[in-house]
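Removed: one protein chain of the complex. Kept in place: all other protein chains.
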Amino acid sequence: MIGKTTWAIPEGYIPEASNGPEPEMTSHETVCILNTTDQEAEANITIYFEDREPLGPFQTTVPSKRTKHIRYNELKDPGEIPKGEDFASVIQTNVPVVCQHTRLDSRQAENALLTTMAFPAD
Amino acid sequence: MIGKTTWAIPEGYIPEASNGPEPEMTSHETVCILNTTDQEAEANITIYFEDREPLGPFQTTVPSKRTKHIRYNELKDPGEIPKGEDFASVIQTNVPVVCQHTRLDSRQAENALLTTMAFPAD
Amino acid sequence: MIGKTTWAIPEGYIPEASNGPEPEMTSHETVCILNTTDQEAEANITIYFEDREPLGPFQTTVPSKRTKHIRYNELKDPGEIPKGEDFASVIQTNVPVVCQHTRLDSRQAENALLTTMAFPAD
Partner (left out) sequence: MIGKTTWAIPEGYIPEASNGPEPEMTSHETVCILNTTDQEAEANITIYFEDREPLGPFQTTVPSKRTKHIRYNELKDPGEIPKGEDFASVIQTNVPVVCQHTRLDSRQAENALLTTMAFPAD
């Protein structure tokens, strides 16, 4: 049973611009979820903003013994996350998973990367 | 109750130069605070230096169910954090929050990024 | 006894392209393992994908009081990890170690870097 069922990522920002071939070099904000359990993981993602109510939950699943790398800029339901605006996120699951946060920023000609393990909240 | 009430970030440095459009591409050092509780969070930020007394606390608030991304280069009271100098910071709050450290460095033509979860101290 | 015996890294991606002199500037995905114990560490690395069964274990050893920085793009047995595809990894050892994840991405002319401590799962 590797992981936790609640993870938090205070940093979030989808750059408005991109350089380079899509979708590989499209600026993106990603949460990588690893589910090593024998069960499918149901994940609920909630987005927090600076000046209005949270948006969500965005619902997704990660099959047993699989990983899913979710680009926040591709989420559509129950809404889109605005580009160029600060946000944060919380991921909640029904089985233990591990979550990692990554951004590729290609606003300028050469891409920049950042990553960190999310904060295990339970 | 997601998070802790004391967080530490040993790395801190506000680059003296920037390239690209302001304020988006201004070199900055940021702490992202996420408050998922039902209460407003009161946050006190203390800055530690290499060769003199700590500066602070800088006081701010993060509303209930909101995030705030605070650029250290915009803090003014009780003083400004000098650019081009190493520092560290400690964030203390009255309710549990989660803190993440991010820097955008645009001293050179292409920006570089770094991030890490802050260290949860309690 | 520094460390843990199970570590997880949800992010994984070996860029398909590289710029600059090999092997120094070849795009790579790395796990750095530190073994401070008095015993050789036997490590088993399992790779998780989005849409098929896990691959592994890849077996390696880290001598007592040594570090080993393992490039995932150089692993050959029991298979190669495909480039340009999302994956995740779990490292399991017989003695406590510490694991850190690093990527150098040289798809564009200037290299980008990311790192994070892996998630200690036990």
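The chains carry the letters A, B and C, assigned in the order they are written, with residues numbered from 1 in each.
Heads up, the rule we're going with is that contacts are C-beta pairs under 8 Å (C-beta built on N, C-alpha and C of every residue); 3 or more make two chains touch, one makes a residue touch a chain.
Because the structure is a prediction, the values reported are computed rather than measured.
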item	value
Residue touching the undisplayed chain, where the options are B:V31, B:I81, B:V97 or B:M117	B:M117
Absent chain, residues of subunit C that touch it	2-3, 20, 24-25, 30, 32-34, 36, 65-69, 98-100, 102, 109-117, 120
Missing-partner contacts on subunit B, residue numbers	6, 8-13, 48-51, 53-54, 84, 86-88, 90, 101, 103, 105, 107-110, 112-119, 121
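Rule of thumb we're sticking to: only the chains that are shown with their structure count from here on.
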item	value
Where subunit A and subunit C are represented by their mean Cα positions, the distance between them in whole Å	21
CA centroid of subunit B to CA centroid of subunit C, Å	30
Where subunit B touches two or more other chains at once, by residue number	110, 112, 116
